[in-house]
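In this view, the complex is presented without one of its protein chains, the others remaining in place.
Chain nomenclature is as follows: A, B and C, assigned in order of appearance, with residue numbering initiated at 1 for each chain independently.
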Amino acid sequence: MASFMSLRDAVAENLKDGDAVAFEGFTHLIPHAAAHEAIRQNRKDLTLIRMTPDIVYDQMVGMGMVRKMIFSYVGNPGVGLLRRVRDAVENNWPQSLEIEEHSHAAMANAYEAGAAGLPCAVFRGYRGAGLAEVNPNIKSIICPFTGEKLAAIPSVRPDVTFIHAQRADKKGNVLIEGIIGIQKEAVLAAKRSVVTVEEVVDEFDEHPNTCILPHWTVSAISTVPGGAHPSYTHGYYDRDNARYIEWDKIAADRDTFLTWMKENVLDADPDAFADRVKDLRTAA
Amino acid sequence: MASFMSLRDAVAENLKDGDAVAFEGFTHLIPHAAAHEAIRQNRKDLTLIRMTPDIVYDQMVGMGMVRKMIFSYVGNPGVGLLRRVRDAVENNWPQSLEIEEHSHAAMANAYEAGAAGLPCAVFRGYRGAGLAEVNPNIKSIICPFTGEKLAAIPSVRPDVTFIHAQRADKKGNVLIEGIIGIQKEAVLAAKRSVVTVEEVVDEFDEHPNTCILPHWTVSAISTVPGGAHPSYTHGYYDRDNARYIEWDKIAADRDTFLTWMKENVLDADPDAFADRVKDLRTAA
Amino acid sequence: MSENDFTPDEMMTIAASRALTNDDVCFVGIGAPSAACNVARLTHAPDITLIYESGTIGTAPDVLPLSIGDGELCDTAITTVSVPEMFRYWLQGGRITIGFLGAAQLDKFGNINTTVIGDYHHPKTRLPGGGGAPEIATSSQQVYITMKQSLRGMVDKIDFFTSFGHGDGGDARRKLGIETAGPTLLITDLAVWKPDPETKEFTVVSLHPGVTRDEVQATCGWTVKFADDLEVTPAPTELELKTLRDLRERTRIAHSGKKEKAA
Partner (left out) sequence: MSENDFTPDEMMTIAASRALTNDDVCFVGIGAPSAACNVARLTHAPDITLIYESGTIGTAPDVLPLSIGDGELCDTAITTVSVPEMFRYWLQGGRITIGFLGAAQLDKFGNINTTVIGDYHHPKTRLPGGGGAPEIATSSQQVYITMKQSLRGMVDKIDFFTSFGHGDGGDARRKLGIETAGPTLLITDLAVWKPDPETKEFTVVSLHPGVTRDEVQATCGWTVKFADDLEVTPAPTELELKTLRDLRERTRIAHSGKKEKAA
C-alpha cells in the first residue's frame, strides 16, 4: 500500500546496504532525484540492475557504492562511454566492480519474468553471441514440442525498484505515459518500490488502457518535481541533452567528478530538481 | 499491408477450408459479423481457436463447419452452456467435434508466445489439474536455475485471425480500446488477419500508449458498424445481454436453431448489424 | 426486519462478503462471487480491489456484470490490461489475495469440477470448463468457494479435477510444489466451512440462522464433519440486505432495460 512520504524517508526505509536495486528508466523518466538521495545516504555494497545504466549509475559506481552491476548497455546515451564505470572495470577505481552482462532482449524478458512471478525468462536469443560464453547465467531449455533450443536466464527480482512517473492520484495509484520502458515490470518484479512523481492529482482522467500501477503495488511515493532531470518527463519537461554531453567531461577526470558530486549531489537536496527543469518545461 | 475491402471479399480472400482460425474477443468486441460472413460462405473443416467460444462458435459448430476446437471456456457468458457445442460433443450432431482444451492462463500464454514468435509458452500452471492428463499438448520444462517444473504448451499460430475494433485510420492502422483482451496477440500470432471496424477516421488523436495495430500487421479491414453485436464496442454501443439470454432458447433445439440461422445469418448480410445496435448506442 | 426475512442465497452471498477486507485483491468470478465481492465493497470494505479476468483492475461496477467483460467493469476500473498481462503479472505474479470460485461439483477437500459429468472423452454432460480456475486455484494466496448445497454438487468423488484444492488432503498441495494456501473457506447457502488444519477436510464451523445439521448433511454427498465449537452465522444486517437487494434490483433493471430496448 503506497505511503506518501519525503524522498529522504522513502530511501531510508526502502534501500538497505547490500540490496539489489533497480533505478529504472529507458532514456525517459530516469529517477535521478531518487538516485541522488541514495548517494547522499551513502548506501554501500549495492547490486545495481538496469538495462541502460547511464549517468546516475556512473555516479554511484564512482562514489564507491556498488559491488556488482547487472545490465545490457552501459553508455551515456547518444554521447558515448560511461567513464566512471570504465575506470572501475579497467582500473578498479574506487573499487572493483563485478559485472553481469546481458542483451536488451534478455534483460527485458528477465524483468517480464520477474513481474510474472517466474524463476526464469525463456526467449530466442544469444545465438552466436559471445555473452553466452562469459556469463554463466545464460543457459538454455529445449522446446518440448519442436526441439528448438531457446535461451533461458534467471528472472530479475530486485529487493527494491525506484522509478519516476508523471503523477499519482490521492489514493497512490501511479500513472506512467509516453515511453513507458520497463518500469511497470521493474516495480512488479521487486519486493519493494519507491516512485517519485511530478505531482499528485485528485484523480486520473486518462484513457482506460494507460499504464497505471495500482496503489497496492507501490511501497512509497514522493513528490519531486523535476525528479528525472536531466532525463525528461513526457508532458512536463524536455530532456536536457546538454547535461548528458557535459557529463562526458565531468566524468573524464576523478577530481572533477568528485568536486561535481559534492556541489550538485552531496550538498544539494531533492528540491533542487524543480529549478533545474524550469527552462525545459513543455506546453501541456 | 492492410487493404480496405468488403467483408465478403475479406473473408473470401483470407479464410480457406481447413484453416485454423481465431475469431477473438473477450466478451467485448467479438467479431460476430465476420463469423456470420464465414457461415454464409460455408467454410468447412475449420479448426476454431478461442479462449471463450460463445454464440458464434456455437453457431459455426451447429452448422457443421468445424472439425476441431481449441479453447479454455466454452460457455454462453453469464448465461450457461453452449447447447450446439454440447450436442456435437455429446451426440456428434451434426458431426463429431474434436476438442483441445486448456486453461485461460495457458491460452493467454499460448497467444502471447505466438505473437512473440516462440514455439511454446512457458508458465506456472496446470498443477493438479485434470486437463494435464487428457491433453497431450500439455508438457513441462524444468527451470535450469531453480529446478522448478513449469508448464509448456505449443504457441497458438492461427492461419487467420478475425477481430472487431473501434476504428481504423486512413492508412489502415487499427485502434482497440477498453477491454482489449487477447486481440492484439491473436492478430500478431496469425499468418493473416481481418479486422472489422465501426468506422474509418482520418487520423487517431489518442493517448500515446493506446493499443494500436500498425497497418502493416493487418491483411484486410472492413467497415461494419455494429459488427460486434450482440457483443459490444466500448464507446459505440452496449452489450445486448438479452440476445445472449435468448440464445440459450434458440440453441436448445436443432430445428429452432436452423430456422434462426437461415433468417438471421444465411439470408442476412453485414449491413444488418448497424440496425441491430441502433437502440444500444452509447453517448460518445 | 426479522431474522427470517432473507433467502438462503442472500445469506450465502452476505456471509461470503463478510470474509473480504479492504486489503484484499480479489479475482472475481461471475455469479455469487461477483455479488459477494461487490456487497463487501459497498459495505465494510470500500477499498477492496476487485479484478475480473477480462483485464479490469480495481473495478467498481454500479450493477452486477452479466459477463466477466461487461463494459461497466472497464468504465469504473483503475486500469484495464490485456488478458496475457492479467494472467502473467497479476495472477501468476502472486498479487491476488483471494481467488473466488464457484463449482458444479465439489469434494470435501475443495477440489472442483466444472468440466464434464461422466468420462472426459465421452461425457454425459459437457460443462463450460475451467476458464481461469486451474491457475486461480494455485496462484491465488487463498481460494474462497461459494455454491448452493446439493447431492449432485457436493460429491464424494468429482468426475474431473478442473482445479486442485487439497487433493486427497493433508499436504497434497506441497507435494505438487504448490506454495499457496488453496481453499480456506467454503460458503454455502446453509453453512460456513473451513478446512481442518491437518486433514484439510472441509468442516462446518457455522450454520446459517435456522439451519440444522441434518439439513446440511441431507444436501451433501459426503459425511459432514462439524466443528466442536459450531457457531451460528450472524443474520444479515439491514444494511447488508438492503445493499445486496438494491444491487440486484439495479442489475435487473439494467439488464431488462436493454432487453426491452433491443426487442
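Operating definition for what follows: contacts are C-beta pairs under 8 Å (C-beta built on N, C-alpha and C of every residue); 3 or more make two chains touch, one makes a residue touch a chain.
Fair warning: this is a prediction, and the values are worked out from it, not measured in the lab.
Student: For the chain that does not appear here, which of the shown chains does it touch in the whole complex?
Tutor: A, B
Student: Would you mind spotting which of A:Pro31, A:Gly181 or A:Pro208 touches the chain that isn't drawn?
Tutor: For the chain that is not drawn, the touching residue is A:Gly181.
Student: Of A:Ala35, A:Val74 or A:Val197, which one is in contact with the hidden chain?
Tutor: Final answer for the missing-chain contact: A:Val74.
Student: Taking the entire complex into account, which one of A:Asn109, A:Thr161 or A:Thr196 touches the absent chain?
Tutor: Once the missing chain is taken into account, the touching residue is A:Asn109.
Student: Have a look at A:Glu13, A:Asp238 or A:Asp269 and name the one touching the chain we're not showing.
Tutor: A:Asp238
Student: For chain B, which residues reach the chain that was dropped from this view?
Tutor: Where chain B meets the chain not shown: residues 1, 112, 115-118, 173, 185, 188, 208-212, 214, 216-217.
Student: Considering the whole complex, not just the chains shown, which residues of chain A touch the missing one?
Tutor: 26-28, 51-52, 71-75, 77-82, 85-86, 89-90, 101, 103-105, 108-109, 111-112, 123-131, 134, 148-149, 178-182, 184-185, 211, 232, 234, 238-245, 276, 279-280
Here is the rule we go by: only the chains that are shown with their structure count from here on.
Student: Rounded to a whole Å, what is the gap between the Cα centroids of chain A and chain C?
Tutor: Chain centroid spacing, chain A to chain C, equals 40 Å.
Student: Two or more other chains touching the same residue: where does that happen in chain B?
Tutor: 123-124, 148, 178, 180, 211, 234
Student: Can you tell me which residues of chain C touch two or more of the remaining chains?
Tutor: 74, 80-81, 88, 92, 139
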